[in-house]
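And now, chain A:
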Amino acid sequence: MKVLTGNDLKTGAVTWWDGVQWSLHVEDAVDVGDHADAIMAREQAAQRVNGPYAIDAEKTADGVRPAHIKDRIRALGPTVRPDLTLKPADPEIGNWVI
Partner candidate 1 sequence: MSDTLRFRDDQAADEPAVSLDAFLDQPEADSVRIEAGEDVTLLFPHLGRVRLVEIDFPRFRDGRGFSTARMLRETGYKGEIKATGDVLVDLVWFMRRCGFDSFAPNVAFDPAVVEASLARYPFVYQDSGDAAVPIWALRHPGLAHG
Partner candidate 2 sequence: MYKYDQYDQAMVDARVEEFRDQTRRRIAGHMNDDQFKPLRLKNGLYLQLHAYMLRVAIPYGTFNAVQMRKLAHIARTYDRGYGHFTTRQNIQYNWIKLEQAPDILAELATVEMHAIQTSGESIRNVSADQYAGAAADEIIDPRPWAETIRQMTNFMPEFSYLPRKFKIAVIASKVDRAALRWHDFALRIVRNEAGEIGFEVYAGGGMGRTPFIAHKIRDFLPTTQIFSYLQAVLRVWNRNARRDNIHKQRMKILVHELGQEEFSRQVEEAFTHFLSLGQDFPQAEYDRIAAYFTPPPFEQGLSEDLDLSDPAFAAWVRLQTVAHQAPGYAIANISLKPVGGIPGDISADQMDRVADLAERFSFGEIRATHAQNLVLPHVRKIDLPALWQELRAVGLADANLDLVTDIIACPGLDYCSLANARSIPVAQKIAERFADLERQEDIGELKIKISGCINACGHHHAGNIGILGVDKKGTENYQLLLGGSGDEETSQAKITGPGFDEDGVVNALERAVDHYRAVRQPGERFIDTYRRVGMDGFKEAIYV
């Protein structure tokens, strides 16, 4: 699948396009098919996202898994500070990245 990610303009937080708006959670990301450019242009013009780009991802049993490690780290947070990731309670979560 193709999903869209970017950062929130004001906070810088990593966001994912959920079909209606930008979510903090990669699980919410939807397949945009070939509408990536149109959505990005519209959302960027409306200041709702900063530096959006489209990536390949895969739908798995535990949600959406970006194809590249960089986007998996973006989706989670720094692997060396599990306490600062989006899943601080899960000690094994670092493995999801690799």
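Criterion applied: all candidates are chains of the complex that A comes from, given by their letters.
Simple rule for what comes next: a contact is a pair of C-beta atoms (placed from the backbone, for glycine too) under 8 Å apart; a residue touches a chain by one contact, two chains touch by 3 or more; residues count from 1.
In this text the structure is predicted, and so the values were computed from the model without any measurement.
J.: For chain A, choose the touching candidate in this complex from 1 or 2.
T.: 2
J.: For chain A, which residues count as touching candidate 2 in their complex?
T.: Going through chain A, the ones touching candidate 2 are 7, 9-14, 44, 47, 50-51, 67-70, 73-74, 77-81, 84.
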